[in-house]
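The complex is shown incomplete by one protein chain, all other protein chains being positioned as in the whole.
Chain IDs A and B follow the sequence of writing; residue 1 opens each chain.
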Amino acid sequence: MTARETEFKDYLQGGGQVETGDWMPDEYRARLVKFIEMHGNSELMGVLPEREWILRAPTLQRKLALTAKVQDEVGHAQLIYRVVEDLGKPREQCLDDLISGVSKFHNVFHYPTKTWGDVGVIAWLVDAAAIISQKALLKCSYAPYARIMKKICWEESFHILHGRDVVLTLVNGTDEQRGLVQEAINRWWGPLMQFHGNPIAAESDPMVEWRIKSQANEDARQQFLDGYVPQIWELGLSVPDPALRKDEETGVWHYSEPDWDELKHVVTGHGPKSQERLDFRRRFRDQEAWVRQAVLTEAA
Amino acid sequence: MIYEVFRQERKGQAFQHAGSITAPNDAFAEAYAREQYGRRQESEALWLVARTALREIHDFPDELQKSYHRVDGYSLKAKLKEARERAGTTAPADR
Partner (left out) sequence: MRERAQRLLQIADDELVLGWRDSEWTGIAPFLEEDVALSSIAQNEIGHARALYELAARDLGTTADELAFDRAPEEYRCAPFVEVRLMAWADTIARRVLYEAADAIRLDMLKADPDPELAGLAAKMDREEVYHRLHAEMWADRLREEPRFRTAVNALWGQALGVLDAELAAVLAERMPEQLGWTPAAAVPAARDGHSDGFRELWDDMTMVRRSIPGASW
C-alpha cells in the first residue's frame, strides 16, 4: 500500500467518511462496488420469489401489503444501483453481470417458495436476517451508501410486521395453516443459518478493515438467533436443529454447523431456482430493451 | 438524465438531499420522485434538480489567519482580569 492509501485507511478506521467525488484507493472502490452491487442484485432477485404470491394473496389487505413490500425492494434496488453507478459502474452493466452470473446475489433468493406459509416466514425471518446486516451498514464509511441504508432500514420495518402478522394469523388458524408455517420454517432454516456467511473474525476481514462492514458475520448470526428463536419458540413452533440452544452463561447460541458447501454451491448460481430466475429476468430485459432505448437515451 | 431529489420532512425544516433518480425529462422525473420519496406521504415537499444543473464547491481556503470573524478569534480572559483589577471589582460569581 502507498503512503496515501495507508493514510486513507487510518482515516477510515478513525471514523472518517468518504463521499462520491473523494479520492479513494482502487481496492476500496473495487470492494465497495462488489459489495454494494451484490446487495442491489439481492433486492432485485428477492422480488421474484415473492412476486407470484402477490397474484395469489388470499385477501385484499395481504395483496396490497405484499405488493407494497415488493415495491419497496425494487425501490431499494434503484437506490443501491444509483450508488454503484456513481462509483463508476453503470446500472446496465450491473444487470448484464447479474444475468450472466458474473456477479452474485444472496443465497436465500435462489430457493423456491412453495406455500403461503413461505410468504409469512420470508417476510418475518429472512427480512429480519437482512435487517440485522443492514443496520450494521448504517455505519459504512462510504457515506452515500450509509445514507440510503437509513431509508432502506426504515422501510424494512413494516416488512417484518407484515410477515409476523401473516404468521400469527396462520398460527391462530386451522391445524393445516399452522402446518404451513412449520413446514416453511423447516425448509428455510438451513438457508437462514447460512445467510450471514462463514464466521470470519472481524480482525481478519478486509471489509471490516476498510469500514465497509462494521459487524462480523458470526455476530450478525448470533443477533438473529437471539432475537428470533425465542419468537419462534413462543408460538409453539420448532426449529429443525436439535443442537440449537443458548448457553445462558455466555449468552452464545450453539447450533449445528451450517452447510457451507451448499452456500457456495448456491451463490455460484447452482441453487434450485437460480437459473430459472435469471433466465426470467433475461427474457424480460431483452424483450423491453427497446423501451430503455426509446425512453432513457437522450431526448429525440 | 439523473435528477437529484431533495426532501423536506416536515414544514419548517430544511430540504435535505435524499437521493437521485434516472428519468428522460421533468414529467417522468416528477412521477418517479413522487413515488420513491413520497408514496407513504413521508415527505412534506420535494425539490428536483437535473444533476447537470447542480454546481458543487469543496474548497474553502483559510491561509492567512481569518479568526477575526470567528468566535475563536477573541480571547478576553486576560483583558477582563486587568479591567476588574483596575476597577476594584471582582468577577460576578464572587459577590
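The working rule: a residue touches a chain if its C-beta (ideal position, glycine included) is under 8 Å from a C-beta of that chain, and two chains touch if they have at least 3 such contacts.
Source: prediction; values computed, not measured.
S.K.: For the chain not shown, which residue from A:77, A:121, A:140 or A:263 touches it across the whole complex?
M.R.: Answering carefully, the residue with contact to the hidden chain is A:77.
S.K.: Can you work out which residue in A:56, A:150 or A:264 touches the chain that's missing from view?
M.R.: Answer from the full complex: A:56 touches the omitted chain.
S.K.: If the hidden chain were put back, which of A:30, A:68, A:153 or A:229 would touch it?
M.R.: Hidden-chain contact among the options goes to A:68.
S.K.: Taking the full complex into account, what residues of chain B touch the chain not shown?
M.R.: Touching the chain left out of view, chain B contributes residues 21-25, 27-28, 30-32, 34-36, 39.
S.K.: What residue numbers in chain A mark contact with the hidden partner chain?
M.R.: Given the touch definition above, chain A has residues 44, 47-48, 51, 53-60, 62-64, 67-68, 70-71, 73-75, 77-78, 81, 91, 116, 166, 169-170, 172-174, 176-177, 280-281, 284, 287-288, 290-292, 294-296, 300 touching the missing chain.
Following the convention adopted for this analysis, only the chains that are shown with their structure count from here on.
S.K.: Report the inter-centroid distance (CA atoms only) between chain A and chain B in whole Å.
M.R.: 34
S.K.: Using the touch definition from the top, list the residues of chain A that touch chain B in their complex.
M.R.: On the chain A side, the touching residues are 21, 71, 75, 78-79, 82, 86, 91, 147-148, 151, 295-296, 299.
S.K.: For a test of understanding, state which residues of chain B touch chain A in their complex under the given definition.
M.R.: 2, 18-22, 24-25, 28, 35-36, 39, 56, 58
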